[in-house]
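A protein chain is absent from this complex, but the other protein chains hold their places.
For clarity, chains are labelled A and B in written order, and residue numbers in each chain start from 1.
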Amino acid sequence: MYDKESLSKLSEHKQNWEKNVLNKVLNKKPERKEKFFTGSNIEINGVYTGLDIQELDYSKDLGFPGEYPYTRGVYPTMYRGRLWTMRQYAGFGTAEESNKRYKYLLSQGQTGLSVAFDLPTQIGYDSDHPLSRGEVGKVGVAIDSLKDMEILFEGIPLDKVSTSMTINAPAAILLAMYIAIAEKQGITPDKLSGTIQNDILKEYIARGTYIFPPEQSMRLITDIFEFCSEHMPKWNTISISGYHIREAGATAVQEVAFTLANGIAYVEAAIKAGLSVDDFAPRLSFFFNAHNDLFEEVAKFRAARRLWAKIMKERFKAQDPKSMMLRFHTQTAGSTLTAQQPDNNIVRVTIQALAAVLGGTQSLHTNSRDEALALPSEDSVRIALRTQQIIAHESGVADTIDPLAGSYYVEFLTNTIEQKAKEYIDKIETLGGAPKAIEKGYIQQEIQNSAYSYQMEVEQGKRIVVGVNKFKIEEDPPKGLLKVDPSVGKLQEEKIKQLKATRDNLQVSKALQELKKCAETDKNLMPPIIKCVRAYCTLGEICDALRAVFGEYKAPINL
Amino acid sequence: MAGSKTIRVLIAKPGLDGHDRGAKVIARALRDSGMEVIYTGLRQTPEQIVETAIQEDVQVIGLSILSGAHNFLFPRVMELLREKNAEDILVIGGGVIPEEDIPGLKEAGIKEVFTPGTPTSEIINFIKANVKV
Partner (left out) sequence: MDMVQKILKGDKRSIARLITLIENQAEEVRELLKQLHKFTGKAITIGITGPPGAGKSSIVNFLAKKFREDNKKVGIIAIDPTSPFTGGAILGDRIRMQDLTLDEGIYIRSMGSRGALGGLSRASYDAVKVLDAAGMDYIIIETVGVGQSEVDIIKLADIVVLVLIPGMGDEVQAIKAGVMEIADIFVVNKSDLDGADRLITEIQLNLDLNQDKNRIKPPIIKTVATAGEGIAELNITIKDIHKRLHDSGLLQIKRKARICQELQELIREIHIKQIVSSFEAKIDIFTEKILKKEIDPYTAALAILNNKNGYISID
C-alpha cells in the first residue's frame, strides 16, 4: 500500500522522533513495563506505522466486504443490512422450564434460540442411568426422548426461528428429533434453519463430551453433512468450535490454529467419504471466543476469515465463494468472569462483545455476570442481552463495516496472528493432521502449557485480574442465584418409565435393530436414526445401539 | 532412618463434566510444589474415586466439578470413604460452587471448597497445613 519513497521518508521521520522526542522522555521516566505483550505473546510496540505493514496489499489481503479473502467481512453490507443474531445460550431443568425461558427471551427481542443440554444428554445417557445421578437438568435441559423435545419447542414456530443446539457426540439424534417435531408442526426439513455444534474433535481436545472413537464419530459427522446437503439446505451442519479450546486455556493464536486445523480435518473426511467440497462447505460454520484483549481479538476474527478463505480456495480448490466464507458465532469468554465482584463481569462482557462485533460476527451470545457462580438468573440474562442491544443501537459501531481496518496496529496483529496460526497448522500437518495430533496429545499439551503459564502469571501478579489479584474488597455472598430443582432427576425418571410403558416397544426394538445393522455397513445413519426417534426410542437406547457397534472412546491424558 | 515423605494427592473429576482446565492446572501446580499427583481423568464415579484413593494411599483427594452436581457427588464420596474407614483422607473441592452450598458440603465432610479465582498457592498451603505425613 506504500511506495518506497514514502516508506523511507517515514522511516527517517520515525528515527528522528525516537531520538529527539521519545528517548528524551524515556530517559526521564521509563515505561510501565519493560516489554508489552498480547495474550498470545505477541510483543507490542509503543506505536505502529505503515512501516509495520509494508507488505500489505489492499486488494489481495483485505478486499472489500463480501469479497475474497473476506478479511473485512463475509457480506457486502454486514450490519448495515442486518444486525447480528442475538442468541443467548439457555436451557436448564426440564423441557417445560426451558420452554418458558425461550419464550421469555423471544419476547425480549432475542432473534434466535440456542439450546443447552444437560450432560447426560450430551454424553448419550438417559436420566435414569447411574452415571446421570446428580447431573440431570444441571447445565442444560434434559432430553430423553422425542417427548421432551416436543415440550421444549411447544408453541415456538420452527419455520420462524433459527435454533442452535450445543450437541456433539449425539448430534445426529437431536437433529433427527428436531426434524421429527417440525414434521408434527407441518414443516418440512428444507424450511428449517439453525445449527448443530457437531464438532467432536474439540470434545476430544477440550470439552470432554465424547462417546465414540474418532473414526466412527467422523463418520456420523460426514453422514450428517451428506444428509443435510440433500434435505436441509438452510441448516449449519457443524459449528467448528474454538470457543472451548480457548476456555481450556489456549491463546488467541492457538484458538485460530486448532479450530481451523479441525476444520481441515472435517473437510478432508467429507471429501474422503465421497462428497464434493462445494456441496457441503457452504454449510460449515464456526464458533469463536471473545476475550478482553480488544485489538488482538478483532485481529483474530479477521485473520481467521482470511486464513480459512485461502485454505478453502487454495488447498481444497473450492469454487463456490460460500465455501470460502468463514461465518461464525461468538460467545464472550466464560473463563474471564470472576466470582469476585460479579458486577464487574458486565464490563468485561461489554468489551468482549464489542470485539466480536468489530470483528464481524454473525451471531453473539453475551455471558451473564453471575456465570462464575451458577447458572445465570433471569435478571442477569437480560442485562447480558441488553449489552448487545446497546452496542447495536447506541454505540454506532455497527454502522460502518470493519471500522478498524487500516489501523496500523490491527493490520499488524491480523498479519501476525494469521502467520503464527499458519505455523501451528503446518506443524499439525507434519504430525498427520488434527486427529493424529489429538491422539498424540500434542494439541492438549500446547493448550495446557498456555493455561498453566497464564495461571502462574496471575499468581505472580504479572497479569492483573481486577478484583482477583488487585483491587479486592470484602464482599457478601451474592444473592438471587438460579437453583435447579434437584427433583428434576426424579421427574425425568418418571417420564421415562411412563414412556416405556406406553410406547410400542416392538417398534422400538425393530428400529434399534435396524440402526445397529446400518451402523455395521457404511450406509448413511440419518434415516434409521430418524426412524428410531419417531418410534420414541430414548436417546440412551439409540446411543447404546451405536456403542454396541462403535465402542467407546478413552481419552489419553498428558499433563 | 526416616526418608523423605512426599504428599500424595488424588485429583478427581466426578460426574460427567468435561471441563478439566482447573483440575489440570492444579495437578501441575501441586507437582511443582513437590507432591505426587494421581489424576483420574474424566467421568469417575464416587466408587471409583474412593477405591483409587485407597489403592494409592493418598492423603488428599481434590474433587473438581463445574456442572453443578456437587451437592450430590461430593457427599457421596464422603459417604463411601466413611464406609471404607478412610475418612482420615483430607477431601477438598473446587469448581463453580455457589457460596450458599459450601456450608452443606463442609458439613458432609469436605474440608475446604475453593472457588474460581483461588490462587494455586493457597491450595498448596492449605494441603501442607492440613496433612500430616
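Going forward, contacts are C-beta pairs under 8 Å (C-beta built on N, C-alpha and C of every residue); 3 or more make two chains touch, one makes a residue touch a chain.
A quick note: this is a predicted structure, and the numbers were derived from the prediction, not measured.
Student: Which chain B residues would touch the chain omitted from the figure, given the whole complex?
Tutor: Residues in contact with the chain left out: 1-6, 8, 27-28, 30-41, 44, 47-48, 51-52, 54-57, 84-86, 133.
Student: Can you list, in ascending order, the chain A residues touching the missing chain?
Tutor: 440-441, 551, 554-559
The rule is short, and it goes like this: only the chains that are shown with their structure count from here on.
Student: Which residues, counting only chain B, touch chain A once they are in their complex?
Tutor: 15-21, 24-25, 27-29, 31, 39, 41-43, 45, 67-69, 71-73, 76, 96, 98-100, 115-117, 119-121
Student: Taking the complex as given, what residues does chain A use to touch chain B?
Tutor: 119-120, 122-123, 125, 130-135, 138-139, 203, 207-209, 247-249, 335, 337-340, 371-375, 448, 451-452, 455, 458-459, 465, 468-469, 477-478, 481, 484, 486, 555, 557, 559
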